[in-house]
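Only one protein chain is missing from this complex, and each of the others stays in its spot.
Moving on, here comes subunit A:
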């Protein structure tokens, strides 16, 4: 496949992923700790249990992506 299509564009976006993750390492650690805590506790992991931490991570990630595009 030559030229620009949805696969080349999404692969190009994916290549930025590690750098953007590096910029949001604090939020990522917080989210990871929240999920890891549920595995050792008495509660089972259910949907949106760590939604606050995830929303923080996602917004950090999206603003880093916007900065990277500029």
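Following the convention adopted for this analysis, a residue touches a chain if its C-beta (ideal position, glycine included) is under 8 Å from a C-beta of that chain, and two chains touch if they have at least 3 such contacts; residues count from 1.
The rule is short, and it goes like this: contacts and distances are computed from a predicted model.
Chosen from "Armadillo repeat-containing protein 8-like", "Arginine-hydroxylase NDUFAF5, mitochondrial", "Proteasome subunit beta" or "Anaphase-promoting complex subunit 4 WD40 domain-containing protein", the protein name that UniProt gives for the omitted chain reads "Arginine-hydroxylase NDUFAF5, mitochondrial".
Seen across the whole complex, the unshown chain contacts subunit A at 14, 17-18, 21, 27-29, 31-33, 35-36, 39-40, 44-50, 54, 57-58, 61.
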